[in-house]
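The structure appears below as structure tokens.
One protein chain omitted, others in place.
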Amino acid sequence: MKKTKLWGGAFAEAPDETAWRFGQSIESDWNLLAEELEVSLAHARMLERQKILPAAKAKKLIRALESLVRDAEEGRLKIPRDAEDIHAAVEEELRKRVGDIAGMLHTGRSRNDQIATVARLYLRRRCDRLLSLIKDLQREIVKQGARHANAPMPGYTHQQRAQPVTLGFHLLAWFWMLQRDGERLETVKISANTCPLGAAALAGTPFKIDRHWTAKQLGFDGPTPNALDAVSDRDFASDALHACATLMLHLSRMSQEIVLWSSEEFGFLRLPDRVTTGSSIMPQKRNPDFAELIRGRSARCFGHWVAHMSMMKALPLGYNRDTQEDKPPLFDALALCRDSLLLMRTMIEGAQFDKQRMREAAEAGHIAATAVADFLASKGVPFRQAHERVGRLVRACEEVGLTLREATPDLIRSVLQADPDEILPLLSAEAGIRSRDGYGGPGPNAMKVQLAEARAALRRKGFVARQ
Amino acid sequence: MKKTKLWGGAFAEAPDETAWRFGQSIESDWNLLAEELEVSLAHARMLERQKILPAAKAKKLIRALESLVRDAEEGRLKIPRDAEDIHAAVEEELRKRVGDIAGMLHTGRSRNDQIATVARLYLRRRCDRLLSLIKDLQREIVKQGARHANAPMPGYTHQQRAQPVTLGFHLLAWFWMLQRDGERLETVKISANTCPLGAAALAGTPFKIDRHWTAKQLGFDGPTPNALDAVSDRDFASDALHACATLMLHLSRMSQEIVLWSSEEFGFLRLPDRVTTGSSIMPQKRNPDFAELIRGRSARCFGHWVAHMSMMKALPLGYNRDTQEDKPPLFDALALCRDSLLLMRTMIEGAQFDKQRMREAAEAGHIAATAVADFLASKGVPFRQAHERVGRLVRACEEVGLTLREATPDLIRSVLQADPDEILPLLSAEAGIRSRDGYGGPGPNAMKVQLAEARAALRRKGFVARQ
Amino acid sequence: MKKTKLWGGAFAEAPDETAWRFGQSIESDWNLLAEELEVSLAHARMLERQKILPAAKAKKLIRALESLVRDAEEGRLKIPRDAEDIHAAVEEELRKRVGDIAGMLHTGRSRNDQIATVARLYLRRRCDRLLSLIKDLQREIVKQGARHANAPMPGYTHQQRAQPVTLGFHLLAWFWMLQRDGERLETVKISANTCPLGAAALAGTPFKIDRHWTAKQLGFDGPTPNALDAVSDRDFASDALHACATLMLHLSRMSQEIVLWSSEEFGFLRLPDRVTTGSSIMPQKRNPDFAELIRGRSARCFGHWVAHMSMMKALPLGYNRDTQEDKPPLFDALALCRDSLLLMRTMIEGAQFDKQRMREAAEAGHIAATAVADFLASKGVPFRQAHERVGRLVRACEEVGLTLREATPDLIRSVLQADPDEILPLLSAEAGIRSRDGYGGPGPNAMKVQLAEARAALRRKGFVARQ
Partner (left out) sequence: MKKTKLWGGAFAEAPDETAWRFGQSIESDWNLLAEELEVSLAHARMLERQKILPAAKAKKLIRALESLVRDAEEGRLKIPRDAEDIHAAVEEELRKRVGDIAGMLHTGRSRNDQIATVARLYLRRRCDRLLSLIKDLQREIVKQGARHANAPMPGYTHQQRAQPVTLGFHLLAWFWMLQRDGERLETVKISANTCPLGAAALAGTPFKIDRHWTAKQLGFDGPTPNALDAVSDRDFASDALHACATLMLHLSRMSQEIVLWSSEEFGFLRLPDRVTTGSSIMPQKRNPDFAELIRGRSARCFGHWVAHMSMMKALPLGYNRDTQEDKPPLFDALALCRDSLLLMRTMIEGAQFDKQRMREAAEAGHIAATAVADFLASKGVPFRQAHERVGRLVRACEEVGLTLREATPDLIRSVLQADPDEILPLLSAEAGIRSRDGYGGPGPNAMKVQLAEARAALRRKGFVARQ
């Protein structure tokens, strides 16, 4: 097996076989092919423009790189399994096409600044894709949210039914979680957008390169201000991993609710067949596997963040080989977010809700208790006392096996010291929901406002990075 | 022991002793006292303004809260060890001063929205403090960086001397790491700055509260748009933990360099006595304990992030008691960052560098090799070939026990195929540094530009959040 | 504020105030007081025995230490807030009682070996306590398990009802999880049980100490074989953190089931009042707060493990101050396990199960489908075909709104190609349970065997470490 190495002059002995395999990153790096070529091309054009390379040779190099770009786009380049990394692989391909001139591409740059530039460019592109997928998912949520804006369901605290809300209200909570994810990723994209190219190994280069020009060509806001920091910094990766982990965390919470709502006990939700699986042994099962997988895989992103941070901890500045490990977790996290967003959209788009069952749950038991306590308080009873009276009523009802809605007028009168005719109308789900109509609440007017705000956010291009 | 509980009407049996202790959060919550009172006061004023409470009672409540604020500021309030949490503690104090009216404070709010509001307010304040400490540290770095702008030292890759740089250049790399920390924390502060107050338990309240007014009073950008999301969301905490972890990661890298540079092997740095400790058994030791402690404790922040994310994973929306765990890690991370920034400033402010030793290290061995390869390349030798020739020269020198600076003219001529008179001047540290004078490099003009940029950043109020 | 330091001769300048606070570990270390004194006493006795100290002075030292032990046991020693760490605090106390002789205690030892010995001793004791609490919890589980050995409930996969099992069977699954925790902790205890004392700073001591004797006095299996490893190794802490994290993980799974079973949707379980809390705003709530807190805090143990591992990563051997961070997470994890075990026992001991509701759930829907498929397979239908036929039957039932138990004989005959008289008896929960009576299953005989095995395990002293 031939090993293409970019170094070797000072070495007497061939590298160990396990060592070679251990050090290779080509398979993972292959994701970066398009960006590797794009950065190389910008660098080559700058070398020509700055007359660092002789014009003829520079042109030849540029044309060869352009042909590589085309071949890559059309899928004609295959991963060369014997290359150490993507830089070596590309140089090898180049060498086949233009011979030794290929070596000139490394003038005024190093693998250290090259890989950092390529990774940032790649990250920017993947962020754009995720931002668009977040919008797609939000759009489905708004659709379902609007459809069920006024459909009663129980709101929970401590996994206990607490107060009646609406399905639309609950789903819009998901919308705003995702809105923060969009804003966070937008920030990641922006803060990653400075260009290390030209920092070379760690201290720049004696060649008269133009870092501002290449940065601009590649769509960066400008070059990084310190070459040593440029090759040592991996904040862009950890920020992205945090954003991915947070997005997956949000999807894990939605997934948990989907799993629960799909259970026989809740019975709120039926997922479409195309995102449901069966059991090899229990033919009746409709398993919410993809919600479970998203839930489970969110943990993978936590692991990636830990691996990255722990890997970077206490590393002296300047390139250390440890940081080769920055890419596989990043690639995996970004792909996981993409797939999870796609699947979540499919689940929500096709979700069928059992509104009858949800309404029943929203009116069962003692769920209207808060509404009663609030009512007493509005009549001047100090809140703590109101709360205690309702508590006693609940207990009295439980002792005789009644729900709050079934409490007798006498019981209400004696325990609450209130007029049953004022209390009883408070006990329907609709009454509870209608009364909570202030900004951000589930009431009908509040929901109109919230839906309008959500739609306005959807219409905006991208997400506003918090500033 | 008396237990102050805000609930209990529906319960027959007293809480278990271990359970009580397990559920208490008062000691940790006590950090939030100032913000708890401030939010309560804004809420009480709003209740008065909206005429939700009778004017006389509201005024009494407000005056009592104001007296509590004064007492708290003057340290006259003590942690009541038998209170469950800070809300219960404050209500108890209020009750002592105004009797049952105290209970009215809970009208139109719940512990769920209250704690989320208080925590965000607290976070905003602590971010401001950290931002200011980051600037202080950066200021010391710029001072030392300017002082040693042109002092040669080795730049390292793979912990091997790679190319000569300057101490000022290296220190400024730290500056830019911290600049990103400032920008990140600024973003955290901004994105946490919406107000959950009024979301109540999870679905708002029937009282005609004015959420926009309280949000504004407390300096928030506005109320959160969905009440369920408002009480379920803890992104502000995880974003802060990520920012703290990243800051500590950067400090751990600086610390690692301080530890190494303070070793006898490097001998670059002598820390001031006031941040150095001795050994109980080895009297000669000058241990860089605080750099070690910062390095070690950075890991604690990673743990906090993991604890938070893993705690939040797959939680259904609506308040779950699990999230009580959001605060201790946050408090600890913020305090750790504060102390570490202070100590790092002290270390850098008093650092004495052994410039002679650094210069020697910057000229020893084969460190000028890249400069030679770059020179050959600039003369038209394809970079790969240039690289290989210099590699052979290094090997030839090693075989006879010479450093590159000691290579004979004959050796240079035969191996490099270059004129020794052109090569030899490249081999001093200054030559290497001077030649790398492009944007972001260690050369003298580049350093002037970089110092000017750093000073301009220092002069700006706060940090520009990336947008 | 006076600072008691064990070092200082070589220093001109007083330590920085923040530095002092940052470096202190006395509050956390105070947990180790009993063990600190015990190790010191063993060391002092060895110094006397080996005649390293003059007999009279040694005796005086020993008596003073003995008086300290008594004072500590009776709670008469208070944390001296101005001491740096526990070693300094104890020496200071000793100095008050015997003057300068106190300094002789450090002959032939260092803080490095001292703290490692003390920590291991402490860990051994806390493991014993946890092992005993695990047994207590297991005992309650066996009681409830035996009580409900044959009470039907649904077994779940993918949070979907899958097959009928019994409550006793489910509870015993918890028993075996805890059994592994016991075995794991037993292993931790054993592998931590070698004694670093005498390793001194990192390389032993010139004094003729007897490491085997002190090791034996303190109940260790023997001294550690390499002094450098002895002061550098913190595996005992990470092993303990892993064992605690795994225990808490198991408790988090039980907690999740307790939370779900306590919900109105499941309605399987009513927790006793003494481990249930109410809501400040919703008087009817019976919140399973302690199950939620255990679930949430399990994440804290994950964070502790990460903090520890990441702190230790890539540390050169020999004591580094970073490792001071090994104790706070360990103390917290052990205390958290203790409290969680106590609370879980209280929850299980007082748990009231709604067996009627569980039985209904165990017979609803299509839960008997597997039993039918298994029956067909036992009649020679290849399993895949049997599975598909039952799947079609389920679908046919769903289309007309029937459960499997309500399927008409005609439907059964046509879709299953089987005799309805043979199929219908399979559809009760009891039939399903009775049929699964092989080793490890929920059937009545299998449950008898399993209960007997569990009781035998309970009767054994301690847990058998896996070997």
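Letters are used for the chains, namely A, B and C, taken in the order the chains are written, and counting of residues starts over at 1 for each.
Just so it is clear, contacts are C-beta pairs under 8 Å (C-beta built on N, C-alpha and C of every residue); 3 or more make two chains touch, one makes a residue touch a chain.
Predicted model, so just to flag it, every value in this text is computed and none were measured.
Across C:Arg63, C:Lys313 or C:Lys448, the residue that sits in touch with the chain not pictured is C:Lys313.
In the complete assembly, the contact with the undisplayed chain comes from B:Ala361, out of B:Leu330, B:Ala361, B:Ile412 or B:Ala429.
Annotation: of B:Thr18, B:Gln163 or B:Thr224, B:Gln163 touches the absent chain (contact as defined above). In the complete complex, the residue from B:Glu183, B:Glu292 or B:Glu325 that touches the missing chain is B:Glu292.
Contact residues of chain A toward the unshown chain are 5-16, 18-19, 21-23, 87, 106, 110-111, 200-201, 272-287, 289-290, 292-293, 295-297, 299-300, 302-311, 320-325, 329, 339-340, 342-343, 346. What chain C contributes to its contact with the hidden chain is residues 6-10, 12, 52, 54, 100-107, 112, 155-159, 162-165, 169-170, 172-173, 175-177, 180, 183-184, 187, 190-191, 198-199, 201-209, 211-212, 223-230, 232-233, 235, 238-239, 242, 245-246, 249, 252-253, 255-257, 260, 295, 298-299, 302, 305-306, 309-310, 312-321, 370-371, 374-375, 377-378, 380, 382-385, 387-392, 394-395, 398, 435-443, 446, 450, 453-454, 465-467. In the full complex, chain B touches the hidden chain at residues 154, 157-163, 259-260, 262-266, 278-289, 292, 306, 309-310, 313-314, 361, 364-367, 369-370, 373, 387-388, 390-391, 393-394, 404.
Operating definition for what follows: only the chains that are shown with their structure count from here on.
Each chain gets a centre from the mean of its Cα atoms; for chain A and chain B, those two points are 23 Å apart.
Residue positions of chain A touching 2 or more other chains, listed in rising order: 157-159, 162-163, 260, 306, 309-310, 313-314, 370, 387-388, 390-391, 394.
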